[in-house]
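One chain of protein is taken out of this complex; the other chains stay put.
Note that the chains take the letters A and B in the order they are written out, and that residue 1 is the start of every chain.
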Amino acid sequence: MRRAIDKAGAVLERVTVALVCLFLVAPIIALIFMSLDSRAYLAPFPPPSLSLRWYAKLLHTDLLLKAAGNTALIAATATATALLIGVPAGLALSGGHWRGRNLLTGFLMSPLAIPGVVLGFCMLLFWAKLQFSTGFLRLYCAHTVLTLPFILRAVMGGTDGLNRNLASAAESLGATPTRSLVDITLPLIRANIVAGVVFAIAFSIDEIAVSLFLTDPNITTLPVAMVSLMRSSFDLSVAAAAVALMVTTVLALLVLHLIFGMDRILGRGQYG
Amino acid sequence: MLGLAPAVLLTAFLLLIPLGLMLHESVQTYTPGRIGSDEAGPLTLENFREILTVSYLSYFTDTFLLSMIAAIVAVIVCFPLAYRIARLSGRRARAMWIFFLMSLLFVSALAKVYAISVSFGPVGILPYVTRAIGISQNSLLAIQGVVIIGLLHYLMPIVTLSLIGAVQGVNPRLLDASQSLGASQLETHLLITLPLCGRALLSTFLFATTLSISAFVIPLILGRGRVAFLSNLIYTRFGEISNYPSGAAFAIVLLSLVAAALACTTFLTRSRRRKAAA
Partner (left out) sequence: MDRRELLIGMAGGVAALSGIQPGFAEESGAVAMEWGTPYIEASRSMSERFGKLAVNFVPYEGSAAGVLAKIKATWPNPPFDFVDNWSAVFPALIREGWAQTVSVTDVPNLADVPEQLIAKDDKGNWKSIPRSKSGAGWGYAKGKSPIEIKKIDDLFSSNLKGQIALPGPTQNSGLHIVSLALAFGGNERNIDPGFKALADLAKTGNVGRVYNVFSEGVASITSGETSVTFTDASSLNTIAASVPFIPVAQTDSSMKVFLWTEGWVVLASSKKKKEIFDLLNFSISPAEARAFNSAIKASAANAKAGPIEGLSWLDIQGDESFKKFAYVPDFDYLSAQGDAWAKRFEAEIMPLLR
């Protein structure tokens, strides 16, 4: 009886896992097929014949190409700034327990918790009051605030698992705090910081609800351009753009995975 | 300490001041036909009063109910997967799984929503499913179903990844001990694994709910204008009818609700850590 229940349980588990995977993957495969649809408008699946017409059109859609460039530029500059101010802040926050530390951590992490639409709306009001801004400045500032939590979390996660004795040992051997930071701490948390940067860039590239409020005709990001294309035209070049974006992300991840090992970022837990 | 200064100053300048401005905007008067708030008008709570009428109830129920359903389903169906991955012995297999989940996490949310709208929407399998269960593909239930599917697709990779961490925290020796003492696998799961992961399951559920509540693109594209979340109403206030004060009031309400949900999550994780430390 027990064996039977266990067996049934095991089968059920397998079935659940298989269904979850199917559910996660099937829509994406359908999307890839739709992006190859040869019909001129959105019509029932499956497409009667395949063509590359939407990809060809994509290459001639200036809006999307420019937006892709802007997205890369904003992700790079914002993440770099977040890195510059986030690493020192993360180190300061992980230095022992002091009053207000949790509060301050919560405050710096809060941009991730606030709904994107709320954040975008209030930032727009802010820039409107200033009566001075450019689209790039608005997006750059918003994305810096939004990517900062990823860097902070990475640094704090890294130092959490760090043997503090190493740094103290270095200092007792005569190294200055700066020296011990540069020679001991930073190299040890390098993998964490890289992971943080990856998350930050990925988040920035995909951000939409905040950016929707802050873009202007001179500068728009890829997801915003895709939404506006989804809403202003009828064809499937959006599907092609989505697939192209997807392939780019997965390739970038694959490269990182081969270099750093994605699973190591997550850790194995104390019993792993 | 000095290292904190730039980060704190920047976040304060770019977050606290805007939030303050929004609070101020939410009590301003709006004059129909004008754009934004009427600076000369008197301060008013009218914008809030309007939100808290019964007619807006359905937006709140849609936002919260659909989010919670999606979060519960995600936690339930992802737990077996997380358990399986956490207990995999082969490093390569584990790495493959994590890579798979990470890729899904990073695949543009927009691409995923579009994929769902294509495969589960009216041009996909929706007509067949709705015909099979005898409802119209344009019925509210069908639309809510598709929105939940969209939320699920968005939540499942994140939920699985965070549950893997929880399962890793369970000492496998406890499970071995339980089984060697004669308990079946099922009993071991029910008596050992689940209670030990209970808090993690609950906090993951709350975290997933918070993520769904903030969803914007998913209901925008999949809700077909009939299922709308609070985020969508806020955007309409801004983009379609230029009534900033009303939009700001909605934003304040949404923000408070999310903050409350997050406070619960934090409370749960804190007490878990304290317990673990004890």
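Note that in this section a contact is a pair of C-beta atoms (placed from the backbone, for glycine too) under 8 Å apart; a residue touches a chain by one contact, two chains touch by 3 or more.
Worth saying up front: this structure is predicted, and the values here are computed from it rather than measured.
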item: Touching the absent chain when the full complex is considered, from A:Leu73, A:Met109 or A:Ala175; value: A:Leu73
item: Residue ranges of subunit B at the interface with the undisplayed chain; value: 30, 32-36, 50, 53, 55-59, 122-123, 136-140, 224-226, 228, 233, 236, 238-243, 246
item: Missing-partner contacts on subunit A, residue numbers; value: 40-44, 62-63, 65-70, 72-73, 124-125, 127-128, 131-136, 212, 216-220, 224, 227-235, 248, 251-252, 255-256, 258-259
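Methods note: only the chains that are shown with their structure count from here on.
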item: Centroid spacing, where centroids are CA-atom means, of subunit A and subunit B in whole angstrom; value: 16
item: Complex contact set, residues of subunit A against subunit B; value: 2-3, 5-6, 9-10, 13, 16-17, 19-21, 23-24, 26-28, 30-31, 34, 42-45, 84-89, 91-93, 104, 106-108, 110-111, 113-119, 121-126, 128-129, 141-142, 144-145, 148, 152, 202, 205-206, 208-209, 212-213, 223, 226-227, 230, 238-239, 242-243, 245-246, 249-250, 253-254, 257, 261-263, 266-272
item: Complex contact set, residues of subunit B against subunit A; value: 1-4, 6-8, 10-11, 14-15, 17-19, 21-22, 25, 36, 77-78, 80-81, 83-84, 86, 91, 94-95, 98-99, 102-104, 106-112, 114-116, 118-120, 123-125, 152-153, 156-157, 161, 164-165, 168-173, 184-186, 189, 210, 213-214, 216-217, 221, 231, 234-235, 238, 244, 247-248, 251, 254-255, 258-259, 262, 266
